[in-house]
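See structure below.
Excerpt of the complex: some chains, original placement.
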């Protein structure tokens, strides 16, 4: 069986990265997977959240915001924040925070903004994959000779969606697949293959442990490939594999 | 190894159900698991959401709201809605909708409200387990001789948390465990053991496929037990196992 | 004449108090009068309101929040805050503050939350009667050997509704009475019979001074009885009568 766009079940959509993209933030990455296109920017400031400031030696923090531009879908997406967006930006934030040594980051605030420019499925996982690159760029931009950006990262993070479409587990669903999938799953993993977060939802349906395992196998392989793409983008002087 | 409250790793907290509890909604259940105590009410109306009304023969809908009462925690929880609450109520709604035949439900709106009265970990999963019972009660209260409430439900649904605490996978974490867990996972399953949703998050850490599998085994067994408790509450004339 | 539920005009509904109820706040009281059931919790903190902090030696403060749970009425009550709720929580706050010596309370913030679990008339007055008990419990929980909780209270406070139904003044209206009453009055008094607040409203009607006086007589007697019930709940070692 081949998929509606000719891909194999275990095949990612082609990934493109444009970097540094337009903008004024220290990290700015335009990432696309097939038609899905997201602008990930990472900004740096010293305005820590209030609850951080209560401690005497506050460490840094990373927070994420996710937004779909109105023209990214047809019909137009209203700018009103909705529950789905809130849920997604919390996921992105947790995923990025999982690979950070906050002590080393120091009292710095990083905000990763993921603005979807073209939506065709998989926006939340691509936001994580691209957001990580923007995040690294922002940390690398710190001008402080006593600060070692590479020590901030315990690992790399990438994410991908998997699902069951017409009873077949497939990797990296686009919108036509996503909207007919029986199961929709998002996996967030480190570059060395451990799990940071998995979320699997049956869409008005259910799934078995076997199906879960098949999907996780697909996801693990896909994330390995995305990690190689991130490594290529970041360059050899920034090894993400062997931290 | 035994846990801080003496439980075995695979042991649920004792569950209590008071039903019908105080209130005016057709479904009203006070459910507790150890110290965690939640009031689940299910209300019935004919006010479908606007997007449902656009179709000519609108089917019903189920939506959930989750809220922590201010006195459920110390220090006091502010009444302001936050992102965590939004995320949780979306999970509860999806979980309940997964076992419903909306065609059979007809143009009816069910709102399941989960108000946490005492919070000690596992409020989102207990909301699903208790919310399902309130939901059944609300559907059973429909006064219409042509309506068969039992045909509305394709299955039962229950949920439980699992996690890794001090490197040991454990079932049904209470707050002291939850706040020190390396991994925190919520599983939502049907009465016959299929998965509706799983969400596993490493708390500033990561976990392996093996750990994931150990946790899912614990969760599956725990949900089986919770399903028996739901069956006992609903009574033998409402078989939830063999739909 | 007897009332629709068989009570005499000057007869209260039976009052039940469950204490300490579920929850994590130092004061937590489930109080019911007939079918009306309210969870009153009182929390303690050192987060004084900003306007208090402007003075050099800020004294404490007491504030109240009132909320009807969605399942407390049928049809379901939306969670949106409305003008009625704002008005009621201001009344509860004023009533509790009237019996407090803020100097003795010291720089402590008490928040009394009144969450209606079942609504059948008289929720605002029962919130005051039950809220006072939760309030005392919270003040008693202060762990400070130099602090005398009993000196904080100048008096006790309880409240009851009265009204004119079918031209007869009656005490403690339930919802069916309230919705047909010509006059609806709420009285808040101290344990020794002085008035803290009275609010009497003709419902699209008017009333005379004579009717006002008859109602106040009923209210005074009702509040005396409620004070005895509060005294019983708080115990003999906490005399509320002879401060």
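We call the chains A, B and C, going by the order they appear; numbering starts again at 1 in every chain.
Methods note: a contact is a pair of C-beta atoms (placed from the backbone, for glycine too) under 8 Å apart; a residue touches a chain by one contact, two chains touch by 3 or more.
Bear in mind the structure is a predicted one, so any value in this text is a computation, not a measurement.
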item: Homo-oligomer size of the whole complex, from 3 visible chains; value: 6
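The criterion applied here is as follows: only the chains that are shown with their structure count from here on.
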item: Contact graph of the chains (line, ring, star, complete, other); value: line
item: Angle of the C-alpha superposing rotation, chain A to chain C, to the nearest 5 degrees; value: 120
item: Gap in Å, rounded to a whole number, between the CA centres of chain B and chain A; value: 28
item: Chain A and chain C: spacing of chain centres that average the CA atoms, whole Å; value: 52
item: Separation of mean Cα positions, chain C and chain B [Å, integer]; value: 34
item: For the chain A and chain B complex, residues of the former touching the latter; value: 83-84, 86-87, 89-90, 94, 97-98, 155, 189-190, 194-202, 204-209, 212, 216, 220
item: Chain C residues within the chain B interface of the complex; value: 21-26, 28, 32, 37, 39, 41-43, 45, 65, 67, 69-76, 79, 111, 113, 115, 117-119
